[in-house]
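Of the protein chains in this complex, one is absent; all others appear in place.
Letters are used for the chains, namely A and B, taken in the order the chains are written, and counting of residues starts over at 1 for each.
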Amino acid sequence: MRLPRWFHQLGSPPHVYRLADRLAPWLGTLGCALLAIGAVWGLAIAPPDYQQDEVYRIIYIHPQTAYVAMMAYVVMAIASGVGYIWRLKVAHAAAVSAAPLGAWFTFCALCTGAIWGRPTWGTYWQWGDPRIMFETLLLFQFLGYMALRSAFDDRDKADKVTAILAVVGVVNVPIIHYSVEWWNSLHQGPTIMRFGSPAMTADMLWPFLTMVLAFTLTFYWLLLRRLQAEIVEREGDARWLRELAPEGAQ
Amino acid sequence: MRAFNAVFTRDLRVAFRRWSELAHPLVFFIIVVTLFPLALSPTSAQLRELGSGVLWVAMLLSSLLALDGLFRSDADDGTLEQLLLSPAAITVTVLAKVAAHAVVTLVPLVCLVPLAALSFNIPLVALPTLVLALVLATPTLSVLIALGAALTVSLRRGGSIVGLLVLPLTSPLLIFGARATDLGINGEPTAAPLFLLAALAALALALGPIAIAAAVRVGLE
Partner (left out) sequence: MSEFLSMGGDGAYVWSAYGITLATLIINAWLVRVKRGHALRRARELATQTEAPRKQPKVHRVQ
């Protein structure tokens, strides 16, 4: 099938590198600015919740990190798939870059979730809660991907094998999501409580969405920077690298 | 079809040549199942509560044991490359290997689980549900294990990672299977999880061989 020109251009490492160089600063500045604004908004300006009082403010960071973690896995799977089908090294580089970020964000989601759990339902860890189980299994899928990749000496082989794992894994993500929700629905009752998400009013919704955008932009900023590093690593002594101005800080 | 039978019977024959190795997963299962009551020293009511979970986890772990026969030994002596070169579709060959592995490793386990269930005071009336859930879970489990074996076929010490790769993928199986067993024990309707297990099996059988074949091809490059 005839693919658009920009698609082919995205297969060229120097092109992607330069594109990332232009985009990343914007994503970074905007992302970090929104993080600051959202944090202040969520911590100081938004009103306390009538049920959870002040501790509900974790809602401005926990769901966002969980959402970004899941998005990271999808990005990883799509990039891997594209790389596998069209044999694009850059796509594989993107997948490799997404994995550790996804793992970190998942870990962060689990920590903030546990911290939120203590005051709201009394324990840090609730094995039956669907979101904890989902995030834990997602973390294992990230770790498995990274472990498999590091087991191979041949980078091309590693790329292709982990691509298969990522695609199978992404199919598994909605299945896991459904299965843990189903499991939880068997136990409706006071013994296992859902994550206490307060019903959101308008003045909670805006900082919430701001933080969603903030975390997303920050993720892509980090991803692009990692991608640049990965591309440079893979290109070895290619000619175009010598024309890069000596880079210091980002 | 002929290719399927050829590969299937050949794999069975090869497996039975080393039939003492076939017992390893079974013995492992029995040991794990014995260790739990030892560690927990439960009362008989607790045993019944824990039983379905322990049985399913033990089965999952035991089924990871007999992986080498799937692809690695064939890869080592060049047979796998020959199989890939044959005119039969690779997915058919893969499916035949998966089926042979299921027969050799999983079917004996599935026969053992109900016996172990009795030792956990699981009532006889719950056994049909348990067996049905196990039977429905077997295709998916076989496909996932084969995928793990295929992904690591070219690694020298791939065995240690396979568990890390396969077990998160099997978590929905575990959830639906163990909970179906629980529902059966409590006499509640079990249709939902059983249908879900069947759906997973259909998905695994339809898409699995493609992924496994791709992984094997990459592994042998």
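Throughout what follows, a residue touches a chain if its C-beta (ideal position, glycine included) is under 8 Å from a C-beta of that chain, and two chains touch if they have at least 3 such contacts.
Since the structure is predicted, the reported quantities are computational estimates derived from the model, not experimental observations.
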Contact set of the excluded chain (shown chains only): A
Of A:Arg57, A:Arg131 or A:Arg149, the one touching the omitted chain in the full complex: A:Arg57
Selected residue (touches chain absent from view) among A:Tyr67, A:Phe107 or A:Trp206: A:Phe107
Contact set of subunit A toward the excluded chain (per top definition): 35, 39, 43-44, 48, 53-55, 57-58, 61-62, 65, 100-101, 104-105, 107-108, 111-112, 115-116, 118-119, 218, 222, 225-226, 228-230, 232-233, 235-237, 241-242, 244, 246-247, 249-250
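Methods note: only the chains that are shown with their structure count from here on.
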Residues of subunit B that touch subunit A when the two form their complex: 147, 151-152, 154-155, 158, 161, 164-165, 167-169, 171-172, 175-176, 179, 183, 192-193, 196, 200, 207, 211, 214-215, 218-219, 221
Touch list for subunit A against partner subunit B, complex: 137, 140-141, 143-144, 147-148, 151-152, 157, 160-161, 164-165, 167-169, 171-172, 175-176, 178-180, 182-183, 186
